[in-house]
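Of the protein chains in this complex, one is absent; all others appear in place.
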Amino acid sequence: MLYREAGQFKTSYQADQAAFPIFQDQLAVWAILAVAFIGVPLVGNDFFLNSIMIPFLIFALASVGLNILTGYAGQLSLGTGAFMGVGAYACYKLTTIFPDVNIVIMIVASGFFSAGIGMIFGLPSLRIKGFYLVVTTLAAQFFLEWCFIRIAWLYNYNPSGAIEVPQREAFGVILTGASATPVTRYLLVLSIVVVMTWIAFNIIRGRIGRSWMMIRDMDIAAELMGVKPLNAKLSAFAVSSFYCGVAGAMMVFFWLGAAEVESFDVNHSFLILFMVILGGLGSIKGAFMGAAFIWILPILIRAAPGWIGIEVQAATVEHLNFMLIGGLIIFFLIIEPHGLARLWSIGKQKLRVWPFPY
Amino acid sequence: MGLLFDIFINPFVEMASGLDFLLQVLWEGFVSGTLYALIALGFVLIFKASGVFNFAQGIMVVFAALTLVGLHALGIPAFLALILAVAIMALLAVTVERVVLRHLVNQPDIILFMVTIGLTYFLIGFGELVFGGDPKSMITEELGLPTGSTVFDVFDGIVILQHLDVAAAVISAIMVAGLAVFFNKTRIGRALRAVADDHQAALSVGISLNQIWAIVWFAAGIVALTTGIMWGAKSDVSFALQIVALKALPVLILGGFTSIPGAIVGGLIIGMGEKLFEVYWGGLLGGGVEGWFAYVIALIFLLFRPQGLFGEKIIERV
Amino acid sequence: MNVHSQAAAAQSDDGIALGADLLHVDNISLSFGGVKAIQDVSFDIRKGEIRAIIGPNGAGKTSMLNVINGFYHPQEGIISFKGRERRRMRPYEAAAQGIARTFQNVALFTGMTTLENIMAGRSLKMHRNFFWQMLYRGPALNEEMEHRRVVEEIIDFLEIEAIRKTPVGQLPYGLQKRVELGRALAMEPTLLLLDEPMAGMNLEEKEDMSRYVLDVNSQLGTTIALIEHDMGVVMDLADRVMVLDYGKKIADGTPDEVQANQAVIDAYLGVPH
Partner (left out) sequence: MAVAEDRSATGLSTFPQYLLLNAERFGSRVAMRHKDFGIWQSWSWAEQLDQVRRFSLGLKQMGLKPGQKVALIGANRPRLYWTFCAVQAIGGVPVPLYSDSVAEEMAYVLEHAEAVFAVCQDQEQVDKVLSMGEALTHLDQIIYDEPRGLRDYDQDHLHSFEQVQAMGRKALEDPKVGEDWVAGIGKGKGGDLAVMLYTSGTTGRPKGVMLSYENLVVSARNANAFDSFDQNEQVIAYLPIAWVGDHVFSYAQAYVAGYCVCCPESAETTDQDRREIAPTYFFAPPRVFETLLTAILVRMEDAGRIKRAMFNYFMDHARRVGERILNGERVGVLDRLLNWFGEILVYGPLKNRMGLTRMQVGYTAGEAIGPEIFRFYRSLGLNLKQLYGQTEASVYVTAQPDGEIRPDTVGRPSPDVEIEIDKSGEVLYRSPGVFVGYYKNDEATKSTKDKNGWVRTGDAGFFDHEGHLKIIDRAKDVGKMKDGSLFAPKYIENKLKFFPNIKEVVAFGDERDFCAVFLNIDLTSVGNWAERNNISYASYQELASHPEVYAMMEEHVDQVNRDLSGEDMMAGSQIHRFLVLHKELDADDGELTRTQKVRRSFIAERYGELIDALYDGSEHKFVETEVTFEDGRKGSISADVIIRDAKVYPVAEEASRQEAAE
């Protein structure tokens, strides 16, 4: 209905394969970016930025990362939390060793560390598949958690066992630490997320992304088309872990301010996996939708009793929250196993063919 | 050199010099291995019959135990509470089949897997809402389980066997035997086995797929209840158990996803292996290696025998 | 058209003359556990021909294709392709040497569209590095567009314009087979293995597919080895036919020779078709 595609024709392959070939979609994307970069910082209060937008974006990036591995390359992983941890600890070490280097560079650099670790734990994927691989990634998860506790060097022998974010500035603006304003942190996170999402999208629609999907859809056929499973799977692990690592570093540096091992436990892995599944495997858009759903819905649930004037114990709300999320996951998987992204594209298709049903 | 010595020589010297201690360690490992095996058994039951990788098995253990304790706390006699708890597990099985599984026929494995994670979350929230989040004590004595311990003198030292542990081992053995009989001797059991191979064949036995699912979930529920009682008696009944239950995964890898004996043997290997490693090698790494050792064993194992100890070799076809 | 010139180029670069041996299979034996799938089979495929492998169910036809493209490793025997001998080879190495194939039960990448599937066949020909891939600009984009053009020629060749952007899972079976052929063609193979390309098709679809197979052979100069159940099709298409039965070769020759062969008649009478 909103789509009026008549008269939109492509005269080059570049235009035909553009990220958003439909004009109306391009408009929407620019509108969303404008709101995110201009509208939100202008209107949003600290709570909104700190508790909703920043974590949402960070989790969305981690979901993009996991989606690359699970949704595009078809390798199930429960080690996301730990890979995020690798990024966070790496960034912490980097910035304490090189305090003068711009923190944004360090955050990106820390991604390489988790990419490396991810590749190591991705090696078994060459031999094993499916649920068996889950065990491998769980091994990574628990082993890395153990490292975060036992290797005191990682947290600079801090007696509390936590990493605390030091203050870092660039061009006279405080970027991290307690005095960094939410708006600054938000814009930083947003910029990194936007750029990295764009890159992820590019990789996915190119040769490498295709090799991932080939492996996912039919690994035997992929190999017979000349795709080396080693390259495809390890590159997926590397890229995915890179994204998770950057997300983890941002989580600590731009959101939590301090973190210990609990911030990267297996529950986090589950959280991100939920975001990916609920959002839709194999969809970048879905990663954002899933992150928004899983992160923002509980906040709303927590706030809801207050709005309608009912006093409910915080613990009870928390329990209800768990039930609701669990229930919703089941519900969504039953009505649409391909997640919110599929619902979205069905809706979009409906709008495109409106008023016809197909 | 010192490191190599610490890894390859020293632990064995320690073992040999303290055989009683070694025996004690092995026994402890055996006991926790039994529990791993029981949880793995729950997984295997469901996976075998429906191909669903039931992540919720861990929370079912907690939930079953909490139900039992909670019912007893209401003043219901232990025995009656036990029967009621069994009934509730049956109800859970039927509900899961009706509300969830029935709508997800022919969906990819990963979706079913995710659904069980959703179920896990739901049960966590539900359990905490109903029973509260605090750890509870298992009603060990009320159920007539033995307490206390026996001390044996062996190898110039002592080995302590908790009666409860012995009971756990015995009950587990009985349960495995019972399941074996159920699968091999009863009509439903045979149907369950058939369904693992061929859905059509199962239908020809005259049992609907839906019934079969409900039955295996119920069976898994009973296994969970047993596991919960045993584990609860050893420590407390708490939600932390849920994470420990993930240990069943490496057990499954070792044993194979569809093999009941595999689950038992795998459980024992993991249980004893990780105890040994923790005690004799853990110190080298600063301790706490129990958290991941099982997975690493599984991982190494996987690289050499991806189909597990008892699984069949997979020939890929195109 | 580009496809032609490229295929022509591919034809000349291996230095094998038309009609000379392209692939040589010597005394291959393959077994799984105790089951002998192939027993001591030798045959050759000549450059530029259409070679059919026929036989009753379970005769080891598909296993033979699997051996040729490196998916199964025979316990005994040697395969030489383009004059190079090899004993063990990974499937992707076979692909790199110019062997492409389709599958008995369509093995398309179901999560992708027709276009993407055929594009997937170009994987080996694309080399731009990760950096450019990330940007989807410059060389990576140019490469992508170049190959899109080649893919479009294949789409044109197979007349599947209308389903270009349809996810392959939604296509009827006959079209899926055609897309799969397209994907194999995208590899610009020297040797194309077709595993029952016409299975499950109606008469019209079979005729179409036969035409494409012939066109591929005559226009692109691709050597084709195919397994097929429909004897009529085999007799029409193939230059030479090899017959397998219980893993053994029982006949080899022109369609007419094979048809007259008593062993073949017996084998086929044993298994009604």
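The first chain written gets the first letter, and so on, giving A, B and C; residue counts start at 1 in each chain.
Everything below uses one rule, namely that contacts are C-beta pairs under 8 Å (C-beta built on N, C-alpha and C of every residue); 3 or more make two chains touch, one makes a residue touch a chain.
Everything quoted here is computed from the prediction, not taken from an experiment.
Asks: Since one chain is left out of the picture, which of the remaining chains does it touch in the full complex?
Replies: Looking at the complete complex, the unshown chain comes into contact with A, C.
Asks: In the full complex, which of C:29, C:110, C:219 or C:259 touches the chain missing from this view?
Replies: Among C:29, C:110, C:219 or C:259, only C:219 touches the chain that is not shown.
Asks: In the complete complex, which positions of subunit C touch the hidden chain?
Replies: The missing chain touches subunit C at positions 1, 4, 115, 148-149, 152-153, 155-157, 159, 161-162, 164, 215, 218-219.
Asks: Tell me where the left-out chain touches subunit A, residue by residue.
Replies: So the residues of subunit A touching the missing chain come out as 1, 3-13, 15-16, 353-358.
Quick note on the criterion: only the chains that are shown with their structure count from here on.
Asks: Taking the mean of the C-alpha atoms as each chain's centre, how many Å separate subunit A from subunit B?
Replies: Inter-chain centre distance comes to 33 Å.
Asks: Please report how many Å separate the Cα centroid of subunit B from that of subunit C, as a whole number.
Replies: 48
Asks: Return the distance between the CA-based centres of subunit A and subunit C, expressed in whole Å.
Replies: 41
Asks: If you look at subunit B, which of its residues touch at least two other chains?
Replies: 316, 318
Asks: For subunit C, jot down the residues that touch at least 2 other chains.
Replies: Where subunit C meets two or more other chains at a single residue, that happens at 71, 103, 107.
Asks: Flag every residue of subunit A that touches subunit C in the complex, lowest number first.
Replies: The touching residues are 12-14, 17, 199, 201-203, 205-208, 210-211, 213-214, 216-218, 220-229, 235, 282.
Asks: Okay, in this complex, where on subunit B does subunit A touch?
Replies: My answer: residues 53, 99-100, 103-104, 107-111, 113-115, 117-126, 128-129, 133, 243, 246, 249-250, 252-253, 257, 285-289, 291-292, 295-296, 298-299, 302-303, 306, 316, 318.
Asks: Write out the stretch or stretches of subunit A touching subunit B in their complex.
Replies: Subunit A reaches subunit B through residues 76, 124, 127-128, 130-132, 134-136, 138-139, 142-143, 145-146, 149-150, 220-221, 266, 270, 273-274, 277, 281, 315-316, 318-330, 333-334, 337.
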